[in-house]
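Of the protein chains in this complex, all but one are displayed in their positions.
Up next is chain A:
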C-alpha cells in the first residue's frame, strides 16, 4: 500500500472554498428548513382540516421520496417547467430546505403537543392572544423539548449536503472528486474529506450541547 498525502497538498487551498460552501449551504438550508418547518407544523395542527391535510401530504411526499430524486427534480426540471435557469446552489438549498422542513415540522408538531395544556390555559386566562401564546409560551417550551432532534436534523443536513456535488456544486465532496480525477488518488482525497465532515459534525454537536445546557437553566 503506498500512500502519499503530499499529492493532495497543492489542492488544499481549493478545499477551503469547498468547506466554506458546505457550511454556507448547511446554514441556508437550516434557516430555510427551520422557518418553513415551523410554519408547516402550525399548518398541520390547524383546525382547518383541508389545510392540515395538505400539510400532512406535503410531509408524506417529502419523507416518502429520496432526497436525491427531489434534488434532481428541482435542479433539472425547474428550467423546463418555469423557464428559470436555477443555479445548482439554489436548487440545493431549495431541495434541502423543503425536505428538512418536512422532518422538522414533525418534530415541532410533536414538541407543541408535548407542552402541557395548562400552559395554554394559563395564558388564555390572562387574556393573551392566540398568536402571542404560540410565540411566547408554547413554541419556546416546544423547542426546548425537541432541541436534540433539531440538532440531529442539522447534522443530517450537513452530511446530506454532500449530495449537491452530484449536480456540480463545488462543495467539500466535489473537491475530493476533482483531486481524485487529477491525481488518480482516491483514498487520500476521500479520507481527508471524510475527516473534515467528521470535524464539522463534531463542532455542530458541541454547539448543540451548548444550546441544550443553556436551555436547561430553567430546570
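One rule holds in what follows: a contact is a pair of C-beta atoms (placed from the backbone, for glycine too) under 8 Å apart; a residue touches a chain by one contact, two chains touch by 3 or more; residues count from 1.
Criterion: contacts and distances are computed from a predicted model.
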Protein name, per the UniProt record, of whichever chain is missing from view ("PadR family transcriptional regulator", "Iron-sulfur cluster assembly scaffold protein IscU", "Circadian clock protein kinase KaiC" or "L-arginine ABC transporter ATP-binding protein"): "L-arginine ABC transporter ATP-binding protein"
Hidden partner chain, touching residue among A:124, A:186 or A:199: A:124
Hidden partner chain, touching residue among A:6, A:47, A:80 or A:218: A:218
For chain A, residues in touch with the removed chain: 116, 118-119, 121-129, 132, 136-137, 140-141, 144, 217-219
